[in-house]
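Of the protein chains in this complex, one is absent; all others appear in place.
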């Protein structure tokens, strides 16, 4: 999923770059104060809406999810958890230590079992971590949405400021065109920031939120079953019940 | 239903072509970079929102549904399934092999019965196929919707880029008009792409999604009843219960 | 209710006509290609969304409902049905043949009773007719809504086409004004078509849909009670239960 | 509450008047045909949506509610009803005749008790009156909302008509400015009508609708309890249950 984000952002940037370069020089389109108005104004409006810590963590989690995070299919998770259950049944909890587990959240659960913590503690500390992660993800989604709404508004505010200055000093007609060009830049920046970055990012985080809620809840219950020494088949059957109906069908034949 | 799509697209294109030709030459309206900005930018924003595979399959399924797919009335399906039940009762499962069945999903179920698979396996593999098909259809709908939202935005971005270039270089007044004409082309492209293609297509896929969910669920239950050797009348009565209330009334008199 | 539609449309048209005539000649505002773009383009986008048959029937039913159809108050219906119940009690089913019944759907039910069909058949064939009528009404509502959304979009598309042509050929300044006037006509047509015709019509069909669902369901149950020879008072009491709570109060005092 | 409406309308009108007077003469802003287009067109679109009688009664009820109607607090009502219960207990139903009751709906109930009607009749005729009043209020809200949506649309239509006329006859450049000024007036009228009058009025009627539903239902039940000779304390306790939870807390301490 991250590949699509990178390709999308690069393609979008390339498309706009080509459009700019074909018509002249890039310098006409670079204007630091305009960037300041759109990004700064959008951030200011977002800061009023959310606590500071939330805005900062939103960008980190947004970047992480969009560029680094790998999508994990629930059915791969279930297969993996069933394998872990098999290992524990044969080699005891310590057998998990020799398994390689890519998914960090599943790894953490595995470690807790191997360390011999009791069930209630494992469930509580994993639920705590899941809830904090989902809360951060949801806040990240709202921050990108808020920025995507505010950026075009501040783009328009910047253009209005430029227009007022331009209209108030029309002594030299030759400066009207370039001044208006600069005034329009904030509107352009706001439109690009919202439509190419913030709104698609918010949509991606929304989708991510749903997927992670399913996956992590599934991992918690899987870890609890492994710890209870349930058989791989029973674990698999139980976890399938966590999938939304549409994805369930895809797993059953494998289990049959 | 496909005929309406083709007529609609052709009529829409014709209407715009006439408008263009009456006012001058087509060449004024063809501008490859403008196409690149609107289509490329819209695709880039869509790529960030969805996995790559989903975008690709969305176009295939969208094209298939819009141009090739035939609308199947639930009541025709029920009549057909009842006939199949009659054949199985009289000639056994192998009797289905000699029947001609147009609807491919129903054909698949018929084949599974004729091949003698057990009930649980038939249901599971048909549900799996239905769920994957509906998921693809739903993703196709969201992709067209996203493209329909992004296209006008990138149309505006393209026009802003053109306006900034135009305003920054107003030395030769005679070039202002044609340059602005080119700048407006992206807005025009975005509006046509969204209002003539993407948004109507998304609406059509939404309608299709609802219809296919009813039809395929109905086929699954019909196939299960046929395999269990139920009588045509019982099959028909049971399947009528799957129809939304409004369509149900239309079938009952035929059954009476 | 039809009178309001006719007055509304006539008043709206008159208002616009006065505005046009006060400023000059009508001919400036008549432009066939502009009509083609807005109406043709809007119809094309609508055709992609709906099956052809649905679009055609939508206009027929829209016209019928808006101009001809008479609003029937549920309480008048109940009074009428109670009278019919009285007639059947005194003169038998054939007594209905001598009654004059304006409402065609009620007339049909009356005829079915007089013809001596059995209860299940009467209910089924009346429900079938009601469901088909409501489905057509709902489709009509969606078609007008879709046209009301598409018309302003194609109005803008037409204006953009005109602007591009105008800007690309600015050799003769004296033609700029008139050309721009023509370009704006499509936007004007789209705004009038959407705001004076399509959107109000869609709203009216929505209101109609709710009213007809109550009335026709009420008629079906009334007809069934008449056929069963229930007393007028019992019929009236039972039918009052079909009214939404707000309208119920208005009937009870009459019944008391 | 009426005071706020009058102050709001007066302040809004004053603000716009000041803006107009500071820049020149009022006559530039008075244009009868423009008023006709916006008000007439908006009314025409509204007439298509609603029956004529509904539109007329909407304005009467809107004016009455906004300017004359006094907001009645549910807790004052409950206190008043408990007092009435006390009077009836001590002096019998006729004792109500000597009480002064401001709220007309409560007055009517009091009269019905004093006149000795039986309980079922009192409830029925009061519910009938309440339902008709609420229906009229709801229709008034929808009419103002519809007008608030249509006015800006017809403002734009009027401006487009003016622009087309202006652009088609640009022979005398000195007339362009004033003609465009007149063309913009409809847009101005539409914006003022919608944002200062119709939409705030619709919001106020929505709030009123909720408040009146609570109050009148409360009065009906209070009147029934008075007629049954319940004690003031029991009446008060029972009526508190009709308040939404937030308002309930405010009453309990008084009752304690």
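Chains here go by letter, A, B, C and D, matching the order in which they are written, and residues are numbered from 1 within each.
FYI, a residue touches a chain if its C-beta (ideal position, glycine included) is under 8 Å from a C-beta of that chain, and two chains touch if they have at least 3 such contacts.
It should be emphasised that the depicted structure is a prediction, and the values quoted were computed from it without experimental measurement.
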item	value
Touched by the hidden chain, restricted to displayed chains	A, D
Touch with the omitted chain, as defined above, among A:36, A:101 or A:209	A:36
Residues of chain D in contact with the chain not shown	1, 3-5, 7-9, 11-12, 14-16, 18-20, 22-24, 28-29, 66, 71, 176-178, 180-181, 184-185, 187-188, 191-192, 194-196, 199-201, 203-204, 207, 245-250, 252-253, 256
Those residues of chain A which, in the complete complex, touch the missing chain	33, 36-37, 40-41, 43-52, 55, 120-121, 124-125, 127-128, 130-132, 134-135, 146, 150, 153-154, 156-158, 160-170
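In this text, only the chains that are shown with their structure count from here on.
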item	value
Approximate Å spacing (C-alpha centroids) for the pair chain A, chain C	47
Where chain D touches two or more other chains at once, by residue number	none
Chain-level touch network, classified as line, ring, star, complete or other	line
